[in-house]
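Supplied in structure tokens, the structure appears directly below.
A single protein chain has been removed from this complex, and every other one stays in its place.
Going in written order, the chains are labelled A and B, and every chain counts its residues from 1.
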Amino acid sequence: MNSPLDAVALFQIGPVPITQAILTTWGIMAVLLLGAFALTRRLTLTPGRRQAALELIVTTMDTQIRETTGAEPAPYRGFIGTLFLFILVANWSSLIPGLDPPTAQLETDAALAVLVFLSVIWFGVQGGGVAGYLRSFASPNVVMIPLNMLESVTRVFSMFVRLFGNVMSGVFVIGIVASLAGLLVPIPLMALDLLTGLVQAYIFAVLAMVFISATVEDGTPKSQKET
Amino acid sequence: MDYLPLASIVCAAFAVAFGAIGPALAEGRAVAAAMDAIARQPEAANTISRTLFVGLAMIETTAIYCLVIALLLLFANPLLG
């Protein structure tokens, strides 16, 4: 049995080995972009079913962001929402026979985690400036600086392992079961996998949002926070 | 005789087995508490079940960590080369 931790390079573009996960990611990107382009082509003032569904997605996203962090969703909507949609579609891509979800590969999850790490810095600097971002490490007091610095790495690493472990374990278990009894038996596990994929996508997005908003809040001076 | 593969396999099994105990108990308690809360406040069932699923996923993560460690031992054991 192949190790789930290793990726097989299909071919190389220059120095870059192209794995199946990268190809699937490109496919997902194409599907998402084309779908979004096709769906948002004609937005009118009086929404039809299609537009109502789109607006429902956006509104739900806004509501979740507002509920979990209390922040205005507008600046974060693009990043968090795209993260959620991408992870969700990637997790569910295992429904297509012969495809492994890209999130079952270490590289994809690591890339997502790195992106969250960078986005925390990016939004923190945007919210309170460089000084504000650095000050956010001294919250709630100066003694916590080393712990906060450590935490900023470990929490991202935790997200990385969590997403990878969940998705990979689902794929792994299904692979084992399918190798034992091919027909119909894996179906309940696949259904469970769907739920896990949805919940993990939600958790990943919400955690990223929580980290970002915590950094922004800690970096904002007290006087501005009142406004 | 090389004991390292044998030890790795045994340790991987133990990691998954014992790593599953804690999350299992925790999930049981969480579900019981959620049921209690829903019984008390049926109108808050939506919020409670959503939070329950998220919490279950977080708890499950600890078991997943153990699984990852086990897989590391089995497939990416640095000692085995």
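The working rule: contacts are C-beta pairs under 8 Å (C-beta built on N, C-alpha and C of every residue); 3 or more make two chains touch, one makes a residue touch a chain.
Just so it is clear, contacts and distances are computed from a predicted model.
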Absent chain [UniProt protein name; select from "RNA polymerase subunit sigma", "ABC transmembrane type-1 domain-containing protein", "ATP synthase subunit b" or "DNA-binding response regulator MtrA"]: "ATP synthase subunit b"
Which of A:Ile22, A:Val199 or A:Val216 contacts the chain that the document leaves out: A:Ile22
Selected residue (touches chain absent from view) among A:Leu45, A:Val143 or A:Leu184: A:Leu45
Full-complex contact with the absent chain, from A:Ala110, A:Val125, A:Val177 or A:Met190: A:Ala110
Absent chain, residues of chain A that touch it: 3, 5-7, 15-17, 19, 21-22, 25-26, 29, 32-33, 36-37, 39-40, 43-47, 51, 54-55, 57-59, 62, 74, 77-79, 81-83, 85-86, 102, 105-108, 110-112, 114-115
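As a working rule, only the chains that are shown with their structure count from here on.
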Residues on chain A engaged by chain B in the complex (per definition of touch): 3-6, 158, 161-162, 164-166, 168-169, 172, 195-196, 199-200, 202-203, 206
Contact footprint of chain A on chain B as seen in their complex: 53-54, 56-58, 60-61, 64-65, 67-68, 71-72, 75-76
